[in-house]
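A protein chain is absent from this complex, but the other protein chains hold their places.
Right, chain A next:
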Amino acid sequence: MRKGEKIVLCGPSGSGKSTLIRCINRLEAIEQGSIVVNGHRLDDSIKAIDVVRQDVGMVFQSFNLFPHMTVLQNCMLAPIRARRIGKTEAEATARKYLERVRIGDQAEKYPAQLSGGQQQRVAIARALCMQPKVMLFDEPTSALDPEMVKEVLDTMIGLANDGMTMICVTHEMGFARQVADRVIFMAEGQIIEEGEPEAFFRNPQHARTRQFLGEILAHH
């Protein structure tokens, strides 16, 4: 994967998309093969895992904001604890990214006081505060009410336009068309097909891909 590249991973549930991206920051152990992030090989040593996690930001389907902390505290914790930067600097960074996901005015609230879409945007800002080299998105809009999907996708599109390197597990094919450099289709733990979005959507090579696209695009 190149710097600045945007990859969209799709496929039926249970096909291993989430497992794949969870391996990249070692939330899931690797059985075979190897992963290199920004020149660092990911092995089982705590140091390697540490180095890689500093460079990799992640956004989860279920937000996973820390409920006992305010939005601002959610964003400040990791930079202070893991990057060891000062409180004032951490707050300035947090406010900058909260502004960027257009939620700066909610900084003092607790996650439970926000809508799902707002919570997911906070989660994106929280990951950005660590200034990652690559962002992983694990079905970021799947747990959202339909009317909130757009605000999160818009945030992600903004991030993509700013040149962030991204891997997104998502079924939002409009998003894939708009920002992806490559779309990868997985089923039963295997990569079945990959290609540029235009070719991928217009002319899928494999029957399994066609069947999948047919199923999810039927509703659009």
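As a working rule, a residue touches a chain if its C-beta (ideal position, glycine included) is under 8 Å from a C-beta of that chain, and two chains touch if they have at least 3 such contacts; residues count from 1.
In this text, contacts and distances are computed from a predicted model.
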From "Amino acid ABC transporter permease", "Pyridoxal 5'-phosphate synthase subunit PdxS", "Potassium-transporting ATPase ATP-binding subunit" or "Fumarate reductase iron-sulfur subunit", the hidden chain's UniProt protein name: "Amino acid ABC transporter permease"
Residue, one of A:L20, A:L42, A:M58 or A:A107, that touches the chain absent here: A:M58
Contact partner of the left-out chain, one of A:R126, A:R182 or A:R208: A:R126
Contacts of chain A with the absent chain, listed as residue ranges: 25, 27, 50, 53-54, 56-58, 60, 62, 64-68, 77-78, 81-83, 112, 123, 126-127, 130
